[in-house]
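Note that this complex is displayed minus one protein chain, with the remaining chains in position.
Note that the chains take the letters A, B and C in the order they are written out, and that residue 1 is the start of every chain.
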């Protein structure tokens, strides 16, 4: 419950709504559609114009909120958040939105992203007397705001945001204002929509679809949008850099029905699969994808190669904290928890298994074995993204270079380790083309740091230390 | 909680294991894989050879069982059950396995299916003094067993089962014996497997895969298998009729990774989609299926027609009883709970929407509208099964003929009602061929009653009354 | 959850209300005041005149009923029950009211007491085909009713009740009738009250006080009272025997604010304490009682002897199933769970410790030690009832004669075992006089079986076997 201090936060989803009588309920459904971005905590804070009302809890949205919990969340304005945390970094205290109380009024904040200079900012703040109750970037921003010598949130943000380096999609609410801001590279997605007279902002457009809201446009890199009784007002807190939207959002993170930067995720993924087929065809009987994130690329691969697409792997959807895990003994005896191979589909077949990406390689190895135990005669592994050779500093995962299998092994070594009959990755150019970007540009609208070691922002030396001594 | 008396039970899943030290845990994971067959209750009873231990509860498996609930379920033998119930027929009392206590020892029972002569049997029993605490067929069998004048379960079953008409897959356990039995037509699926020295029986083979058990064979129509310290013993309580396995198991009910009667469900469904394409091709831009049950047939349809398969519809997976439902007002304002259409995929496209079946037609109508609102220029509805013109008396659904849209309207009328650009159903022959049966035979191994009005068993007159005055 | 078959049930509380629009709520509060009679389960069934609605659960009332659970319990008539069970006999299935469904309509039943011929009746019923799902006496009555060859509950009861021997306070409800009945000896308490136009019946009058109902009279031994749309109607199903109300109700079971047979329990207990002082005075500094049941008699003892009454023992009120029990190790290190001695009160003092009764003697021994460890120089144990030398067959406890310390040891032996400085019991005459009965009569309105071996009813031989070979 009280996590250790660590500087790297995780993927999350944010949602904000301004000016709707059912603000809390709509936020709940918006968060439901963002549930895939974080299953470790969920919270909603509303403002009725004079004060705040809130509820949050650990676990899935349906675990954090019980019948009646929305009833007291009065007001027409709301922020919501779903949180993803590693085992060590969970706990109620870090569940957002955070809420701060001061003589001048309160402030609620929810955030998706990761600041690369979090530790530096935090140390500075602590040296001048700040104390911290969470390990979130959000709390750092709160302290920075307070130090700006202004009572106006807008001015505070103009002073504080330029001090922050990294990926961030912030939503901040006072009693009578919501402000959202996106980092100058637009590393994280953030979209603006309308629902009648109300404004909505969300990490993914699927949150608009579920509540029947209409997509308006992307929040732009370096842009700050203010919602208050005078309506909506946009201004820039920093010059926009070239957009460098996280590639992994397309590769596995976002929901297939979302559009990111106006590009549909399913369509992009299917194109990645087709591109992969062009680059690494193979003679086989069936194509199968690893559910859920690789389904679209597997379909694309099958369509391009004309090899039939089949459900060769099935996900067992155990949900929530209350699922009773099997004992180690049973696990060793073969109790399968996450995936089952479909014997009726793969037995006696040469199988192309399409997966979205490889981090440590252990999952891929397990799936190859599953398929072979179910009777597959050959298993050809095809990965819908390039080898990951460097860690992400912007909120995706915390693997160090040492742990990244592709940073330390050749493709042939990896193939051998996972006992596959062949293994191919998509090229970096193929990734860019698949998403629909101009591959002749260095970043081409996407962040490619984990594939190329070229990060869009500076990275503090102490973070760099994480990169370690990989061979790749 | 105390449901009204009604004679028609619902789909369920059963699981039994004989002779494994982790019987309760394995039953839990087996039931997890059968969760799609019933989300309204779950229970496990174990025997340690001398007495019973049990736990059951309403809702999903993860709601019915909390941490620690398995710990007291001692013994090497177990029965498990997941229950599906309509709104009116739920409640703890009907959650199985049922457990009966008598001087001669206890008996636990779990059942999947529906007896067509339930009311007649129950009335007879009540007239001679039986009292009932549930509205399950299972309790009728318990009373019949008790009336057979023998203390031996095997003899009791030989006397009782032949009195029962309808679909049933029964599992019964005494302190030192498990007996399973399948109705003479094999209307419901029931498979036998092994896990080391232990025996397992389950409604679907996916329950074997999750625990690493090996498939042995189907339980045969009219067969009774006895598991006890002498091992496994098979005998016949009635002559087998021609197998008439429920067609809807293949069409939408079973999990795609299960094999029923040795036929893989995903493969059968894909073949149904291909067959449908052969019978009802159309010029279009994308094919999409209604998740989850129509995905396989949509893939088959796309493969046959060479029209790209896309994720045009996304399911919102709200889980468990604790999900807070939107108010009617929000629903009318467009909050979508079950399905979202993917604008990025269907906008400006001519869409083939493949669904598994049509009962009342209201869902199809809603999906057509969703797709058109998301920008589809045409929506062609293709149904992977024939029109349902008669009710099912064997446990699938309780719609009367009056409620079945295909029983009362022509296909053109239905197309018009759902505002689709075209509508086609699979033919009865196409269904048989798709599943892989010999279409020249009347039932060809499948029950086709709801499509053809030709039921494999007699149907009591009072049940017949349900058929009503449909025009179809 | 599925208890073993055993013939001896436990103390419970029943509540019934006829003709009030808030029947379910009032039953909830009535049961709350009866919570001391049973903490292992609680249930309410209502009738709206046409059908039943019910909810029940294990544990305390507040555990069995959550917010909203009362909302669906429509109707003006209700039965309620709180259940006490030993470790082995708990579980949801035995929670009452039981509910039976038949073609002729349903029936709900709740019961307090114990039938001495339960096993005999049950065996007979099983031999003629009845099957049992619980181990309650209530289910036996249900079967007997069904065998009476009448559709009228009243007639069924006239036929069934005379077959039952033992202690029983039954409440039975059909859709449009409630009938309550008390055994011919009135072994268990059952009172009748009014709340406006509504009728209420409860095990103790404290349930009337909490809902503001007015006491009318006792239900009489052998009486059956019928409540229906024609009002209230009393009739006799058996001739009343001399009343033999359970003495232990006065000694420790009932709430001090209840009146049983028109005698206030606190007042009776205080008189028992005074009587005890008259019989067994001692020179000491303070009197203390064992909370909660011995407080009144300790006050009486102190008042009579003029020794100051003090709070020398304090109860730690851990509540509900969720209290985390200390490990055995901590218990041995001195973590005290039930009682603490108050050092500030007893240190350096000669203490009279008044307790209500002694069953196995282990508790008394522990309390003497607690007091001495807290500095008491002498501990004189005074018991507000006679030595218990025989088991109870009417629902109080299941100790066999072998386990009853007073059946096997002299008073001096017991004093020595519990390391007390002196030990005295109240005499049987003192008990009768204290309660306010005529001690010259054999039973004088009270059952004294456990003190005297003279039981008011016949006891079947197999039950007698329990009495064993005690020396006492």
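Assume a residue touches a chain if its C-beta (ideal position, glycine included) is under 8 Å from a C-beta of that chain, and two chains touch if they have at least 3 such contacts.
On a predicted model such as this, the values are computed, not experimentally measured, just so you know.
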Contacting the left-out chain in the complete assembly, out of C:299, C:354, C:405 or C:448: C:299
Touching residue (missing chain; options C:37, C:81, C:255 or C:380): C:255
From A:122, A:158 or A:188, residue that would touch the chain that is not displayed: A:122
Chain not shown: contacting residue from C:139, C:310, C:356 or C:421: C:310
Residues belonging to chain B that touch the chain removed from view: 67-68
Chain A, residues in touch with the chain not shown (by the definition above): 1-2, 4-5, 45, 51-56, 92-93, 98-104, 106, 122-123, 126, 128-135, 142-143, 146-147
Touch list for chain C against the chain that is not drawn: 22, 25-26, 28-29, 32-33, 60, 62-63, 65-67, 69-70, 206, 209-212, 255-257, 259, 263-267, 270, 295-296, 299, 303, 308-311, 314, 316-320, 322-324, 326-327, 329-330, 333-336, 340-345
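Simple rule for what comes next: only the chains that are shown with their structure count from here on.
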Centre-to-centre distance between chain C and chain B (centres being mean Cα positions), rounded to whole Å: 47
Where chain B touches two or more other chains, by residue: none
